[in-house]
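My questions will all concern the structure given below.
Only a single protein chain was left out; the remaining protein chains are all shown in position.
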Amino acid sequence: MSARLQASRASRPSDAELISAREFLPGQWLQTYRAPSLAASLRPGQYLQVDAPIGWGVPMRRPVTVHSVDRGRGEVSVHLDSADPATTWLSTVRPSENVALLGPLGRPVRVDPRSHQLLLIAEGPAVAGLRFIADEALTAGRRVTLLLGAHGAAEVYPSSLLPDEVEYVVATDDGSVGHVGSVVDLVTRYEAWADQAFAAGPPAMLATLARLAAGREKRLGVARLGRRGGRAPARGSQRARPRSWLQVLLPQRVGCALGVCLGCVVMGSDGPTRVCREGPVYEVDELTWDDPT
Amino acid sequence: MSARLQASRASRPSDAELISAREFLPGQWLQTYRAPSLAASLRPGQYLQVDAPIGWGVPMRRPVTVHSVDRGRGEVSVHLDSADPATTWLSTVRPSENVALLGPLGRPVRVDPRSHQLLLIAEGPAVAGLRFIADEALTAGRRVTLLLGAHGAAEVYPSSLLPDEVEYVVATDDGSVGHVGSVVDLVTRYEAWADQAFAAGPPAMLATLARLAAGREKRLGVARLGRRGGRAPARGSQRARPRSWLQVLLPQRVGCALGVCLGCVVMGSDGPTRVCREGPVYEVDELTWDDPT
Amino acid sequence: MIDFLLNPVMAAAGCFGYGVEAEGQVDLSRLGAIVTRGTTLQPRSGAPAPRMVEAPSGLLHAIGHQNPGIAQVLERFAPRWATWTVPVILNLAASSAEDFASMAGRADVPGVAALEIDLASPDLARRGRPISLDPAAAARVTAAVRQATDLPVIVKLSPAAGDVRALTRAVVEAGANALTCGGGMPASGATLGSSTGTLSGPAIRPIAIRMVEQAHDAVSVPIIGCGGVATVADVLAMLAAGAAAVQIGTALLADPTLAGRLADELRLLRPPV
Partner (left out) sequence: MIDFLLNPVMAAAGCFGYGVEAEGQVDLSRLGAIVTRGTTLQPRSGAPAPRMVEAPSGLLHAIGHQNPGIAQVLERFAPRWATWTVPVILNLAASSAEDFASMAGRADVPGVAALEIDLASPDLARRGRPISLDPAAAARVTAAVRQATDLPVIVKLSPAAGDVRALTRAVVEAGANALTCGGGMPASGATLGSSTGTLSGPAIRPIAIRMVEQAHDAVSVPIIGCGGVATVADVLAMLAAGAAAVQIGTALLADPTLAGRLADELRLLRPPV
């Protein structure tokens, strides 16, 4: 049985009890649920879905971003940032109430065992989806730098939510904190340092990073991991993923999350790919970036 | 300016704070709101509307039945009994949260100053809409008898929610409490005693009562109030209402509650009548009972 | 052609009565225009109850054109309309070109700014099929009305035709000065007192927007988008699809002040030049 089928069979709704909720930035919420089996099985990059009750006018399930996982306590924190009805419904859940969380869904990020230095790159609220990667990497003894772009100080993910060990560098459009300008400007400073990079943000930002990554090998002379020998898998193939320098968390509307409706499909370099199953994490070369959404 | 226009101008949404909520029977809720201006202006038979937020898939406002009013404390209690999305939304409101209650809406019951003995007749959860009539009548020194029909003991409105002074007689279909059979059977025992009667329930039950009321004058020889002289207004006219023996609270779907959409209209003996404005309280003869809904 | 509008947001037919009902409660001067309830040649007492039931994100209704008839409407309400700054568009409903023309012939009185011809009505000449399903029938009615009046003629088409391009071309050639694209979708009357109902509200918005796109593609008269508009984002979506103005129907039932508020919000987003 393929890894994909196994993953899908493991995806069952878990009854999760809300423990706490806080609005850490205007319109951005973290909710923490007690969900031991999810906490044990979720891996960074995977997502969950919730199903708003009938009557909310929401016929589809809603993808929910995992912020962090506390395996010891059996707790999962999710990030809510949009004002759509399903998210609004989820935000009306009160502590001690239960919600069915479906997951783990999708394929996780793949961190090469030889990678010691990880670069995380985010623009806007999507940063919440990188936090879990940082946690796992630190546990495994890796070094982590997080680059964040935001419009202004009011939208900057609070450093208090990050482990101390993460090097955190911020860029704002209005220059109210950190570097003035785009987070992409910061990336070139770290591209030599980083063994692998993981990015989350709007499609246009991911496309810019993809172009940047394509020039990296040339700029640095040779890819760091490629050097270490062995026959390299074909670029753009799924086997290449663990060896690629840049992986992206692709935002896309997800419907069935089961792989049947083809509503989440984007064009990949190998043909159409289902973000709900083959994604949401992609190695940059697996996607075509002319039409990034 | 007509009384009707005045009433409509007074109908503005009031910001009401939820104080408490309890499920007094399975699926039946009482919510108490702090709403001083509503408490001061509402009269028995009038109703309120709420507007569920966008995202609940409920494009219309929802009529809400007033259960009781505490003028001294400035509190209004409403009754929720159905499982539609708007009611479900209202039941998610928590104490100390605010809701916009639109009202008072519609025309109240009219109690003749000469009436000393009032008969209230209800079938099912609609009884909640009669409680306010009972309270006001007792305050004015009248005697009140409430006849209630229900399927079985589990659905009987608790006598603990009624003032002690109300004579409370129950009929159940399964005979689990009180009289076995329909509440309509009980009415003939009280029709001679009562100066006026007020009924709430499903359209079919109201139609049966209407037929019963039509035969009452003949059975009793003469109508009690008719005796006392003066030129009687034409039967079925609105002026006849305060003098009629039976008034009904007509259940009907209400849309705009402003009188513009004509969605709530039923056929009256004088032509179409808008339940949201001319109702929801009608003197039996104002309506045609062949097609009661 | 629709320069008489005060702004692009108006009240849709049937959802604001004859305007007079709301006069005390709603600031009418903030509306772009008011479209009246559907008015017929003879008085009508309307459809049996229940006339209205909610559907998912929509309203299913069958009102049956209850109205006092055109003579009464013009006598009782037009003088009042003539005193308002907000233009009033008289919505007419009939089942034959003759009845439409006969009403149109009398309606050019002070207080009536334009006519809206509702073609969703059943066509007596075609065994009750809605007039607006047939381009030729729709053109015949439009031409008859055009002949009978000098008032601007807005033709209201329903999205039921599936592809409205031929229809819009036919009515524009027949003399329509503007089109209202949207209206409700014919739907089951099983939960109503009538055999057929009309579905309106947010549920049909994506269908109505497509209709506006098709009409904009086919003809060059101004298009009024109608169907499920409830927020300023919906207004902008209609304008982006090619509408010159919008009508608000179902959403006004829940909040009769909404159209005025949306007009104000729109002004802030797109200041007049």
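Assorted remarks:
Letters A, B and C name the chains as they come in the text, with residue numbers starting at 1 for each one.
Convention: contacts are C-beta pairs under 8 Å (C-beta built on N, C-alpha and C of every residue); 3 or more make two chains touch, one makes a residue touch a chain.
This is a predicted model, so every value here is computed, not measured.
Summary of contacts with the chain left out: across C:A13, C:A137, C:A161 or C:A174, the touching residue is C:A161. By the touch definition given at the top, chain A reaches the unshown chain through residues 5, 8-9, 11, 51, 54, 57-61, 84, 252-253, 255-256, 258-267, 271-272, 291, 293. Touching the omitted chain from chain C are residues 55-58, 60, 129-130, 133, 158, 160-163, 185-190, 196-197, 199, 201-207, 209-210, 213, 228, 237, 240-241.
As a working rule, only the chains that are shown with their structure count from here on.
Chain centres here are C-alpha means, and the one lying farthest from chain A is B. Remark: the per-chain Cα centre closest to the mean position of all protein Cα atoms belongs to C.
Averaging Cα coordinates per chain places chain B and chain C 36 Å apart.
Averaging C-alpha coordinates per chain places the centre of chain A 48 Å away from that of chain C. Among all residues of chain C, those that touch two or more other chains are 56-57.
Of all residues in chain A, those touching 2 or more other chains are 57, listed in ascending order.
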